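Can you read through this structure? Questions will come right after.
All protein chains but one are shown at their positions in the complex.
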Amino acid sequence: MDSDLIVQILFAAIKTGTPLLFIALGELICEKSGVLNLGQEGMMLMGAVVGFLAAYGTGSAGLGVLAAMLMGCLMSLIFAALVLHLGANQVATGLALTIFGTGLSAFVGSGVVGQTIQGFQPIAIPLLSDIPFIGKILFTHDILVYSSFAITFALLYVVNKTRIGLTLKAVGENPHAANAIGIKVLRVRYLSVMFGGVMAGMAGAYMSLVYTPMWVENMTAGRGWIALALVVFASWRVGRIMLGAYLFGLASIMHLVLQGLGWSISPNLLAMLPYVATVIVMVIISADQFKEKLLAPRSLGKPFDPRQMA
Amino acid sequence: MKRSNLVSRLELVSITKQYPGCLANDDISISLMPGEIHALLGENGAGKSTLVKTIYGVVSPDKGDIIWDGREVSIKSPSIARDLGIGMVFQHFSLFETLTVSQNIELCLSKTQLNAIGNLAERIVQLSKEYGLNVNPDRYVHSLSIGERQRVEIMRCLVQSVKLLILDEPTSVLTPQEVAGLFDVLRTLSKEGCSILFISHKLHEVTEICHKATILRGGRVVETCVPQEETPASIAKMMVGDLAEQDAGYAKKIGTKSLFNVNCLSLPAKQPFGTSLKDISFELKSGEILGVAGVAGNGQDELMAIISGEDERDVKNSLTLEDKAIGHLHAGDRRKLGMAYVPEERLGRGAVPDMSLTENTLLTHSDGFIKKGLVDWPSIQKYTETLIAKYKVKCHGEFSEAKSLSGGNLQKFIMGREIGQNPKVLICAHPTWGVDVGAALAIHQALLALRDQGAAILLISEDIDELFLLADRMAAVCDGHLSPVVKTESTNIDQIGQWMAGTFINSNNDFKGAKS
Partner (left out) sequence: MIRIQARTEPSSMMKIASPLLAIVLTLIFGGILFSAIGKSPTQALHVLLIAPLADSYNIGEMFVKMGPLLLCAVGLSLCYRANMWNIGAEGQLLAGALGGSAMALYFVDSESAFALPITLLAGIASGMIWAAIPTFLKLKFNSNLILTTIMFNYIALYLLIWAVHGPLRDPQGFGFPESAMFSDATLLPTLFDSSRIHLGIVFAILSGVIGWFILSKTHLGFQIQVFGADEPAARYAGFSSKKLSWLVMLFAGALAGLAGVSETTGPIGQLVPNVSPGYGYSAIIVAYLGRLHPIGAILAAIFMAVLYMGGDLAQIEMGIPVAVVSMFQGVLLFFLLACDFFINNRLAFSNHATN
């Protein structure tokens, strides 16, 4: 393989990993606060279709992204209301959100299937993009990829260095104790779930405005679920999510790599690769039960009712 | 102590709080002077915890006023309480194990407080020296012992220059020696003018350090007294009412043949922040109660889990029942051989909250009720009725859900269910924790009757008084080590207390080393 192809593959891995990065970062924050939202796939699809519709209607991809973020947020609010206020089972509610989002997105998007729009164009960052090898891989992307870099670094700081990060960890570990010292547990969880929704919306917008750019039913193809595995893979750490997202991106474009090596394998079998990779990664990561219990937010998936006597 | 010319630090006027199905606080009025150490006494469920949570802003009262330093205040949240100068040390600590000591303390402080303090870690070190608390700001909480965690909670209040410190059963998790240390800190604070509200149900402690005591029963104030002028017996009477039937001393027995043995059991912790078991050996004889004292979190849960088989790791020869190895057997198979258990957690482990008592009978007692894999529900129902009658379980009937029973009644039911299987060995953890006096008496008598039938009983408890009352032989656990086992008559609270603090660990190892 020549170096041009390697650059091309790594460039594509970042591009393919970006929606995973968005959605996994959102889910990470959500899970840090102790809420498991399995509705990522549904929120992402709604983000994708609404982003596409808005961009299609207004001609502005930027407005498309904003609309997608708003939509993701609205979807997450349905989830938050059921889970946080009515104490509904988080697993069932998340599944409902995914089924709902899958159906609703297909429903509202049925009119624009196959239409194309002008998505975001790549912007080569002056100077940085001239760095040999790395410049092409990292600095010739579009604005959404750059914002994913920015969000990752911002979260690295917020989660690890600020009081917000401390509060988030405290709520995720022990909501009753957090409540007892006066942290508004439900408010923290609401905001975390909403952040997850906004990020899922962005991930969807990236799919329909940059990656393809068009709207097809079920176009996210399980990325919302892979992102959930990615959070476990990353042991609930921001930096590792970025690494993991790009690795999964690489797994999804394996056909490029294999072409480069001159192999030929059925595309349908290759299409399984990201899912098989996810299973393998989960097996390896989870096998160490002790470590996983240590790293996972301890109240993850458990409801918290402030009215109960602790 | 003439304080009439001073303004009360805190006055509660007619505080009332209703929970569904339970009037937790009924028209409670209390007042506290600066520097006063005030005991809040009462049985479990008397409303003590609800009341102090009201003062700390965690619970909002339905009715009543709170007057702080002479003016009426509304404490809507813990942060308002903290701004007033109220600090609280919770019974189940409100610390975050994955954070450091100073991060835990930081979370309780507002931005302005933080700025005023400047360097938080330095302040912690300084206060730590001043009050002899020995708290290191950089350690992670999960690496701290229970006593150390409590000091962190107290530190959390001191950092905010506290004027009223509330402690919810602070001594129940401490060794007798640690209690003495805590009391020194409280006396120092009191001299500096800090009021202290001290919840307890241990009467000798109250008479030792409290200036005043308020006694709650069924959510109401029944008495206010000066503890130094009372005896523990007279206070006990105020707490439980007239029907105070005290446990008399019971005759001690000597076990006969060896039934159950734990041999050199060592096991790494399975859960993060759990305790690993270190070379534990003991023998349980037919017709005796072996009491194990210890502060919670010193390996009791782990020991119980490995004996019952809930911890599924294979420890084949480390556990023997009647000379047969059982450490490799599944939990269900161990039950079939005659093991039974009463767990600490009644609801959610000992009984399924959402299932009826009939179903909860079947939970562990299936012998004779299963025919070819099918459940004989009518027979179980009849048997459950007899259990309810025999152990005087107060409930609406065998269809009542387990969660609708009070703690004491559920415990009587669980105890009856386990004893009804005629176990050879009963492992019993904290049997009367949170149970009213009447139920505790019934439970004690059931245990003694089972012992007298020839069963071997392992009694794990944090309540030293109870162990001295019931156990024929005693030991203590500390950090996963088991102390030597001695006859109850030949030891005393002081020795067991020291063992709970781990004084036996080194000498014990030397002894073992010399032997081998």
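Observations on the structure shown:
Here the chain labels run A and B in written order, and each chain numbers its own residues starting at 1.
By definition in this document, contacts are C-beta pairs under 8 Å (C-beta built on N, C-alpha and C of every residue); 3 or more make two chains touch, one makes a residue touch a chain.
Fair warning: this is a prediction, and the values are worked out from it, not measured in the lab.
Which of B:353, B:407, B:438 or B:484 touches the hidden chain is settled by the complete complex: it is B:353. Within the complete assembly, B:335 is the residue of B:38, B:82 or B:335 that touches the hidden chain.
Across A:48, A:171, A:203 or A:229, the residue that sits in touch with the chain not pictured is A:229. Within chain A, the residues in touch with the undisplayed chain are 38, 42, 78, 82, 86-89, 91-93, 95-107, 110, 217, 221-222, 225, 228-229, 232, 266, 268-269, 271-272, 275-276, 278-279, 282-283, 286-287, 289, 292, 307. Residues of chain B that touch the chain left out of the display are 20-21, 62-63, 308-310, 330-335, 341, 343, 345, 348-355, 359, 362-364, 366, 370, 373-375, 401, 404.
One rule holds in what follows: only the chains that are shown with their structure count from here on.
A separation of 44 Å divides the Cα centre of chain A from that of chain B. Taken together, the chain A residues at the contact with chain B in this complex read 163, 166-167, 169-170, 173-174, 176-183, 290, 293-294, 298, 309-310. Those residues of chain B whose C-beta lies close enough to touch chain A in the complex are 19, 49-50, 56-58, 77-79, 81-82, 88, 90, 92-99, 103, 106-108, 270-272.
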